Structure formats: structure tokens, C-alpha cells
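Here's the structure, in C-alpha cells; my notes come after.
Shown here: the complex without one of its protein chains, the others still in place.
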């Protein structure tokens, strides 16, 4: 096995597609948004990426079958704006793998004529957030004003620790290749999978892409999550830490 | 030294052998089963695999001699069903080594005409198990029904964390090569070497392979282990943690 | 992307330049000095170094734009003594990367005719230091006496743990290439960014380079830092650990 193997599933002709990345990260905000888009927009898988930089394991699916850890690229051939959506099971498990995998993703983007990338993630605040803002970072200063129009907030020196993983490197390495890149980060506690933060990010992103996307599914998940958080808070107050149901925990993990 | 070195010990002609993998893992369940099979079925070592991905150490044998950490492939040339059995001292110590070693094992499997692989492991529950079930995962959905007939349980989304190491990757990478793969996981506490769980796995496996295997040795070890567990529990109740004999500890480690 | 990519920004003809390295490290002493020199001496960026050995992230700037983690080489074309100044965001994140990056830095030094290197760092004492001394280490014993004349202290077997990272390897690998190297280490607590220690190092260095450098900016930062330390001490005495303002913390981080 090569360190990175790109498996082409099908060919789709796209017109100036925009790449949206939602790999796993803080609060799984980016992943929730990107997978929601794939479902709602009827996206078609065009590429699978396998790599020995991923954690050495297989994913077990609900039906008992397994498959290799991988990233996947989907194509949306809609009327208004063609899209590529990048999702996956894991980020790289090695330092140089982050660079090599991002380069592979950018190679695929270039092949498909991508000139703009949105990378999606969460911005951990360490506490529950009532109304999550969406922070932005760009690889081309000219994009700041445009993003502000869609409701993106820019705060000086935030995130202070930089943007780690594919969401950051797609902007950094993409910029070196002349591809515009914007990272949208939904504020989140950082402790829980956060569909509410994902909603906030998707609201901004759909304006930016000028695409209508039904949000019901994300809203339902957000409501479920709020109930769980309420129950957790109650339990905390009554000292009943131990009684979270298995079902609750599946959401949290 | 190359990163992986395959040393051929002897040549054995096998007819459509099935590969059984029992490398170290949770509760050493897979290792116990595979080593028991090698002993009981008079298997013959055909290959040794050395690698700089293994931990940088030598194994000290009972007689004071040492040897390199390695994996070994054994052949069983029985009447009914030819087998290859893969055992070893350690899993890979590096991330990419897991992928490279598994590829090397699959290369050997392919050479020998393997069309089906059973990988064996433990499934850690975090508590002692009275009657360990055997969970399954497959790389080809068509195998689920067959496995259920042998007593394998399939639980939705378990194991949730995926299957880590060679037991997982042999299914994942094997599947990409068109080789059927089944992972059998015996429930176990995860804290102790568990011959009882190994018995449960072997019971299922011998049905699946349609081979009779004497289980006395595993049964004896399971009884020894039960005595030790009983003693540990007693000690726990009386607060005598310190008095486990050296002999006891050898079983636990 | 290659493991190390050297991007030339501009060409500057230098006469026997001396290389000054100030990459991140203990108390950010070296970084403070080197960045101060770049500002005060009107240095010109000539090279950027990118590498998959750096942490896999982008730096977010104050204006909301991002850029890849990198090292930078600046040229000072002054009247008295030409200089090259090496600064950067991070040291290598991998073991072999330290060696490979240092080799790349030395290659650039050699190209520019460098015959002497000063590497700058902090020497952590584990407690606040009133009057930080500047410790030295050299890759050529003949340099000890010269350095003592500039006020550098040499203490037997200090630093006992060796000098880690680029500051050490530039001396070690540089020495193998016949380039003289001196490491100047300002005593510092090791807990805080330390502009006072940086002042001490710069005082020695400007004597060694026979260059006048205005220190006002470093002095101002040192005074700010002293106020913060005084406040932290007060808080410690009154048990008010929690009230450090965000502004204070920015200095400490």
C-alpha cells in the first residue's frame, strides 16, 4: 500500500466548483455541516482517499461490516453553484501526514478547477454557548469584507493557537497555490458534538454559496442535544452523574 | 535491515488455505486461540517476518536465549481444511507500520491462495464476564448470516471504536484485494489474559472451519485463571493487595 | 509538498555576514532578540522555509488572514557588519526534522558566506531572576576567551541537559562544517516570556557584533512584564488567582 491512495469512483463534470471541507474536529461542527450538505443536496461520491497516515484501524458499520478509514470527496451538480464536499473518518495520525493528505486533497481540487475553498470547524470556548457566533479566517485579505457581509465575525488574534489540521492547511497550502480559502468556525463548548453550532455555520455558508439548504435534520439533532444537555445539567445539580443512558452517551461521544 | 524482512523457513503446498490471525491484543484472546491451534494441529512454521516497525527489543526465552521480535506464519496441512496461522510477539509500534506489516501478511496470504481470513481478538467490557459472547465483524455483508449460524453475535455499532491493528486492517485491506474476512472478538474484561474468552472464540471458529480441536489445554488455563481471579477478589475484600504471588502475576501480565 | 521547501524572496549581496538565530524556545528570549533586531535594523526578508516537519497548522494574523507555519531569513546590509537573522514560528515537531531543518538553515548560511553563527535562547532557572546573566557555549574552544570579554559567563557543565533544538544543532552541525558557533543563553524563569532576559542577551550580542541597537522597545516590554509579574505576585499573596486580565495573559502565553 502506498502512503496515500486515491481511488476514483466516478467522473462528474463540474463548473467552477467550490470545495467545502468538513473533516472531524472540535465539536464535529464541520463534519456535521458537510455530511448534512451531502444528504440534503444529493451529492455523489467521486473519490475515496486511503492512507497509512490514518489511524491503523477499520470502521465498523451498523450492519456489522467494516471498511478502511478513509476520506471521501462528493460532487454536487446543482443548478446554481457546483460543489465538492470533502468528508472523512479521521484526520492524519502523523505530523507529516497532515501535510501530505492536504496536498492530495488540493491536487484533487485543482484537477476539478476549484478556485475557492471553505473549510469548516468548531471554535472551542470551554463553556456552553447560547448563541454561537461564526468566526472566520482567510488566506486572502480581500475576502474579509465579503465574509463579514455573510455574518462572519473576525476577532483580533483569534484563534490564538492557529488552525490545526486540514482546515488550516487547506488555507495555507491552498494560498501558496493561488486558491482562495476561508475557514468558518462555529463557537462551541468543545465538549460535545454540537449541531447548534453546525446550524450557525451552515446558515453563514449557505448565504456565501447562495444555495438554499433545508436545515430540519440539523435542527432536530440540535433539539435532541439540548434535551440531553438539560438532563446532564440537572444530573449535575442533583449529583446523579452515573445515570446518563447509553443513548445519551452516543450523542456525546 | 529493510523495514520488513520476510524469511522463508520451509515450503508447504496448501489447498485453498484459510488464514487465521492471532496477534497480541486485548486479553490476548486471539493469541491464545492461535497458539493453541498451532500446538493442537501440529502446524509447521513456514515464514518469519522481521521489521523495524516492531518494538526495538529482543524476546528472552526460558532457556536464557534471545531472539528478535517477529511474526510467524504456520501451515496446517490437515485432511479437511488447510490453514495458515499468523502469530507474533507484538503489533507494530509505529502508525504506518501497521499498514505495511498488514500488507506484507496479505502478500503472503495471496501467494498461498488464501480466499478467506479469520482475525481473532478480545472485546473489552471493563468488567469480568461470566459467559463471554463472540462478536463478529465482516468485510463482506454476505458473511453475516453464515457467521450467525456458528453462534457469532452482531451488535449494532459495536465495537464503536472500530477494530484497531492487524485484526482490523487484514479485513479492511484484504477486502480491497477481494479476500473475505471475518473478525471474531471474544468478550473479555480487558484486564487479564483470558483463556475462557479464548475458548468461546475457538468454539465458534472450529465450527466455522469444520475442524475438531481438543480444548483441554485452554480449559485448564481457564480454570487456573478462575482460581487466580477468585483469590484476587478475596484479597480485594480483605485489603490484602500486596500478597499476590509472583506466579499469579505471570498469568495476569 | 517536499519535506522542506525553500522559497527565495529577494537577493541581497552580503559581505561576510554573521548569522543570528532566534527561533522559539525557553522564555522566547531568542525570538524576542531576533525580532527586535529585524525591526530596529530594517532587515529585509530574503528567504522563507516551509516544512512538513513543522506543526500541521496555520498561523492566524491580527487581520484575520492566515499563513503557513514557516521560518524566515532576513538580511541586514548595514555599514559595519552584515547580518543574517533567522526567525520562525515553531521548531520542528519531529525528531529527524530538527536535523533536516538545521541542515537547510546551514545550507543557506553557507551560500551566503557565513563564517560565524550566534544562536540565542533562554536558560530556565525555575524561579524569577533579578539580574539575568548570559551563559555561553561554543563549538570552538578558541571562542571562549573572546566571549568572556563581551560579558558571557561559562559555568562548568551548564546547561547540563545539553542545548536542544536549532540553537544547539546549528552549533553542532555547523562545527562539523567548519563554521564557528556561539550560543548565548539569557537566564530566565522559564515560565514567562522574558524581555528582560532578552535585553541582557542583546547587550552582549551588540558588543560582540560591534553594532549599536536601540533597546527602547525591549525595555518597554520588560517594564510592562514587570508590572504584570508584580500583579501576579500580589494576587498570589491575596489568593486572587482568577483575576488576571486577558491582556495580562497575552503577555504570559
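Some notes on this structure:
Order as written gives the chain letters A, B and C; numbering starts at 1 within each chain.
Just so it is clear, a contact is a pair of C-beta atoms (placed from the backbone, for glycine too) under 8 Å apart; a residue touches a chain by one contact, two chains touch by 3 or more.
As the structure is a computational prediction, the values presented were derived from the model and not from experiment.
Note on the chain not shown: across the whole complex it touches B, C.
Touch with the chain that is not drawn comes from one residue among C:24, C:55, C:175 or C:190, which is C:175.
Among the residues C:77, C:115, C:140 or C:206, only C:140 touches the chain that is left out of the figure.
Interface note for the absent chain: among B:60, B:141 or B:177, the touching residue is B:60.
In the full complex, the hidden chain is touched by chain B at residues 1, 3, 50, 52-53, 55-60, 62-69, 93-94, 250, 253.
Residues of chain C that touch the chain left out of view are 92, 95-96, 98-100, 103, 136-141, 144, 154, 156-165, 168-169, 171-173, 175-176, 181, 183.
Heads up, the rule we're going with is that only the chains that are shown with their structure count from here on.
For the self-contact between chain A and chain C, the two sides draw on mostly distinct residue numbers; the shared fraction is below half.
Computed from the mean C-alpha positions, the centre of chain A lies at a distance of 37 Å from the centre of chain C.
Between the CA-based centres of chain B and chain C the separation comes to 52 Å, rounded to the whole angstrom. Counting partner chains per residue, chain A has no residue touching two or more of them.
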